[in-house]
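One structure, pasted below without further comment.
Every protein chain except one is present and positioned as in the full complex.
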Amino acid sequence: MDPSRVDFPPGPAGAPMDTMTMLDIRNLHARIDDREILKGLDLTLNAGEVHAIMGPNGSGKSTLSYVLAGKDDYEVTEGTATLDGEDLLEMEPDARAAAGLFLAFQYPIEIPGVANMTFLRTALNAQRKARGEAEISTPDFLRLVKEKASDLGISQEMLRRGVNVGFSGGEKKRNEILQMSILEPKLCILDETDSGLDIDALKIVAQGVNALRSPKRAMLVITHYQRLLDHIVPDVVHVMHQGRIVRSGGKELALELEASGYAAYGDAA
Amino acid sequence: MTTDIRTLRTSGEEAFAQAAEARLAAEPTQGRIGELRRAAASAFAEHGLPTRRVEEWKYTDLRAAVREAPPLAGEVTASAEAEAGLRAIAFPGTERVLFVNGAYGRGASHLGRLPAGVSAVPLAAALASGSPLLDRIGGLAPQRYDAALALNTAMLREGLVIHVSAGARVETPIHIAHVFTADAPLSTFTRMLVVVEEGAQVAFIESHQGPDGIAYQANAATEFYVGDGAHVDLIRVQEEGDRALHLATLVVDMGRDVAFHAFQLATGAATARLSLYGRFSGSGSHAGIRGVNLLAARQHGDVTMVLDHAVPHCESRELFKTVLKDESHGVFQGKIIVRPDAQKTDGRMMSQSLLLGEFAQMDNKPELEIFADDVQCGHGATAGALDDDLLFYLLSRGIPRPDAEVLLVQAFVGEAVEYVEQEDLREALMARIVERLGKAG
């Protein structure tokens, strides 16, 4: 992986250059239907950092990833979220993607009838176009996909099939990482990427993710278990509970949680 | 329901009844064909056009669509023929027979160039010469009165009689192109009789096109006799003008071990109806009937079919995809009948629709009528908007909403197009679909 290939649009004019802040979330409140899930969440990620968010089921981890990616079902009632100073919450989901936000889904969607290759190419060109870049040429695209796919052990046959259709759980997750490595986002959100993976699949996925680590890229790894963090080692670990970050620390915090569980946070909020 | 109240006739109904009588009087036909036509004309005079109380026409108001009867089309001129030849869809690698305003286009069709094993004679010529094949015409009429078919039979004059000899392997698809070129409304009636002998293999394309803005009426009926072991593909492309009425009837009789594959792409006409009657009369046969309806504005598109499993060990598969924009109205009615002795029947029918316009409307009526116990039959129907989760996934990968929608609609209809066996035809159809989706915006 050559980090120099990562080509970011310039930040907003006048943005202070001394800050490395990429994702900045302040007092974020969000609800689905009438239920408030995020209750004043604060989080800051700098370029080059990998943060992990851990927390019990129902603490709002997946909600956070959907809210950042802009899923319709969630309503933000308060707070801000910016990516390189740009207001994420004002953007359509496709604009957020073009701005460099990538969500690796916990449950990747199957799209029958849309070939994986077609999908990848359409997405890549749409993002390039949104950034004012030229479309990728067919030979370049094929070369790019071939290289990335073989790194992740994705066969040509899987590329020809409908997006995620008939893929096993592990194949779906690898396919998410393939998309990530081709679209080259600046902020990667990995939502429970380890769920449903055996140890071998987990290693392949983690290798793919680690290959994408770069000083210009930030990652937010959402997970329930510590084991993913053995393979993708975070700089910071946050504990999320009842819609807020209740504790932050180094990677040793994950080990502590593994040992003591989340029970201690029962009344933390 | 029995009712004493006589429905008032529309002026269109009256005019067509009279036109049928006049045509019969003008060309006194003897023998079987004459009887057939007179019976059809008197059936139409008696029953007329169906009201919406007639179950088969519950969702399509044919009386409203046929308030007026445009005059019958006359002779085809050389200039019209030339124009039609230019407008007709060019499917590469096919042989074309042209019908212009419902009449056979002699100059633009090359019946002599048809591939070996296929012979075709214009219906008018066959009627004049008394072709023995004509004994089969009208032989497959559905049991219940069908107004469109009755009128087509009463008006019997223009069309094509096609014969495919036993064992013939016809590689080149035969394209029967119907092009409307007149600048004023006309009524056209065309009839095809297709007899495919044992073990033959052949593909047909039937296309219908016409200009927007003209309220012409096209009534096209086809009878297919598919002999034992034959393999027949039929692709219909219906791209009539936006004010046209398109009434199509397709009657198919399948012998033993037949493979019959039909696909319809319908994007045109103000009101369109395809009535398909398929009957298995020999065991071991397979019918695959699929289609895509792309409707926009206030278009009304109706596909109604009856698959009659009269014998054991036959298989039928139906898949129809309807995409509805604006205030368009789609109809799918499909009935699978399994007769008492038709054991081991396997029938699957599916109608799926995408409601894209806020006031788009889809009526589904899939029916099963089963009289044998050792069968596997099922049907399904869905109606709904684009799946939000799919859409979000595409958006989250940076694909803008309009592109994402087109991609999903393409994938949705692609599942039906996929069944067209010929790759180049499949691609040609997909290209027309993509163009249409883009155009209807």
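For clarity, chains are labelled A and B in written order, and residue numbers in each chain start from 1.
Going forward, contacts are C-beta pairs under 8 Å (C-beta built on N, C-alpha and C of every residue); 3 or more make two chains touch, one makes a residue touch a chain.
The rule is simple: contacts and distances are computed from a predicted model.
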Omitted chain per UniProt, picking from "NADH-quinone oxidoreductase, E subunit", "Sulfur carrier protein", "Sulfate transport system substrate-binding protein" or "Fe-S cluster assembly protein SufB", is "Fe-S cluster assembly protein SufB"
Among displayed chains, the one left out touches B
Among the options B:Leu36, B:Ala287, B:Cys377 or B:Ala428, the absent chain makes contact with B:Cys377
The one of B:Glu27, B:Glu46, B:Asp135 or B:Glu367 in touch with the missing chain is B:Glu367
In the whole complex, of B:Gly93, B:Gly107 or B:Pro340, the residue touching the missing chain would be B:Pro340
Subunit B positions in touch with the non-displayed chain are 1-2, 55, 324, 340, 343, 353, 355-385
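FYI, only the chains that are shown with their structure count from here on.
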CA centroids of subunit A and subunit B: separation to the nearest Å works out as 50
Touching subunit B in the complex, subunit A uses residues 69-73, 92-94, 96-98, 102-103, 105, 108-109, 111-114, 118-119, 122-123, 126-127, 130, 162, 179, 183
In their shared complex, subunit A is touched by residues of subunit B numbered 388-390, 392-401, 403-404, 407-408, 410-412, 414-415
